[in-house]
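Here's a structure for you.
Complex shown without one protein chain; remaining protein chains in place.
Chain IDs A and B follow the sequence of writing; residue 1 opens each chain.
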Amino acid sequence: MAIRLARWPSRTTPTLGRHLALAVGAAILLLLLSSQIGAYDDYNLAEVAIFVIAVAGLNVLTGVNGQLSLGHGALMAIGAAARLRGPYLAGATLALAVGLPQIATRYSHVFGGEEGLTVTPPGPPDWLGADFPPERWMAWIAIAAALVTIVLLANLLQSSVGRSFKAVRDHEAAAALAGIDVARTQVHAFVVSSACAGLAGSLFAYWSGLTAPAGFGVALSLQLLSAIVIGGLGSLSGAVWGSIILVIIPALTGGLASSLSLASSVANNLPLAIYGSVLVLAMLLVPNGIDGGLRRLLVLARTRWTGAPSTHKGVVDWDDPSGG
Amino acid sequence: MLEITNLTVAYGPIVALDNVSFSVADGSITAVLGANGAGKTTLVRTISGLVRSRAGSVRLDGRDISRLAPEAIARLGIGHVPEGRGVLAELTVEENLRLGGLSRADRADRQAALSEAYELFMPLAQRRHLPAATLSGGERQMLSIARALAARPRVLLLDEPSLGLAGRVLTQIMARIKQLVEDRKLSVLLIEQNARSALSVADDAVVLSLGRIVAHDRAQRLASEEGLRHAYLGF
Partner (left out) sequence: MQRFIVLTLNGLTEGSIYAAMALALVMIWRATQVVNFAQGAMAMFTTYLALFSLERGAPYWMAFLVALLCGLLLGGVIERVLVRPVESAPPLNIVILTLGVLLVLEAVAPMIFGGQIRSFPAAFSIVGIKLGSLQVPFSAFDLFTLASVVFLMVLLLLLFQKTDLGLRMRASAFNAEVSRLLGIRVGRMLTLGWALASLVGALSGLLIAPTLLLYPTYMDQVLVFGFTGAILGGLDSPPGAVVGGLAMGFSLSYVGGYFGSDLETVGALVILVAVLMVRPRGLFTLRAQRVV
């Protein structure tokens, strides 16, 4: 089941320099932003940045390389991943994601049991002043890590490795005929994505001050997955959009639920209900994710402004006129 | 009568049919000829509703069917033997045939459809309870045609029925179809790569090139037109 929806922007001058310049610009903007907002918002900003790392990594695996995983880290260790595809991979990783927390709980002397291990986050260095908020420091670390990750991934994807990822996703047999080692490429995508997951995981532990098995279960995998689809499958900017959504919706709905005077059974579950509805509606209304939707708007706007006739309706649906 | 008027079909920027008009009278066979990529398959898929036209209409006895769903069009009596066979490989031979006969009203008539098919296609009778996946290429083509006939269509769209069939079997099938054309006023749209044999059974013929009709005449007359034969029909 090749997932061939997403398109990477086909930039004509894909240079490391360009990516670096963009990253530095973003870094300056974000530093300024984080200094202007309060501690709580810095805390959320750090969360977004951490999610960006994990989501971008997963997007390389799922969006760019076409493998659907619901919690893949340990499966790679078993070495089975490259042989499974489609729903089989999804099933194996789902069972894994459910099973792993149990192992961690069982061997609690190693992993700290259900309570997990407490992690002490590093404080801001002295030269920033004694009253520098630790949340802002955390946000800076996370942003820096996210930007480095994005730059590295962007370059990777425009290299021959990235092209072979896409080739394998779009047409495995053709890629194999073209001399690409399919299994190896899939393992590479797993490695890249797991490295991102590992980085994000350790930052997450600092951010939350805790690492507990339950925190890394199916729910998190599913959240990450929904972020890449809502943001835009296979695109790095989509990973950013998806992460923002991932953090903003619970923050907004949590506030909404507590501000309305509702019965507790309703208030407690409202955020989840809204999150679920957003997933459903997003799939019905913007199937290409926020990134795809924005791109479509851009195309529309461009044809509107320049008056150029649009040759086709949009990004994907013209190659199938057989609409039932 | 099947009337096609100003039909235009495009796949994104690729225009596959460009302002095509012709009609097929009741009880007649029209051959559709043309090179690979000329738009022949697109034409029958549009008639069946599998592909939506950009402009123009398809009428069956005066009724515009071009906006109907494929299943509704099939229910009006338009049978389609798709290019590349289209048997349901997971189902048995008999189940495939039964699917064809489902539109017939009473049970006895459905049974008759089965026996008719087995009579015409002996190899199918022997394999009736095997999955269609086990059939050879030619046998699948037989099954696909038999299934379409079992529905007792008024219009039959045949997209390269000769594919994989031995000459003798094809002659038999065409004889049977000829008979239905005469007895039941069946209309047939016959797509063929082999222009010579198609023209020999057809009453009329349409020649497509790059989505346009470049010739439309009685089959016999087309077969004798030297220039056209060389330019488009390759014999």
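Please note the rule applied: a residue touches a chain if its C-beta (ideal position, glycine included) is under 8 Å from a C-beta of that chain, and two chains touch if they have at least 3 such contacts.
Just so we're clear, the structure is a prediction, and the values are computed from it rather than from any experiment.
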Contact residue for the chain not shown (choose from A:T62, A:T149, A:T185 or A:S237): A:T62
Hidden partner chain, touching residue among B:L7, B:V20, B:L43 or B:A74: B:A74
Given A:S159, A:N268 or A:T303, the one touching the chain that is not displayed: A:N268
On chain A, residues whose C-beta touches the chain left out of the figure: 1, 3-5, 62, 68, 75, 78, 80, 83-88, 90-92, 94-96, 98-99, 102-103, 105-106, 171-173, 222, 225-226, 229-230, 233, 265-266, 268-270, 272-273, 275-280, 282-284, 287, 320, 324
Contact footprint on chain B, counting only the chain that is left out: 48-50, 69-71, 74-75, 79-80, 82, 86-91, 95, 98-100, 102-103, 147, 151
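Quick note on the criterion: only the chains that are shown with their structure count from here on.
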Interchain centroid distance [CA atoms averaged], chain A/chain B, Å: 50
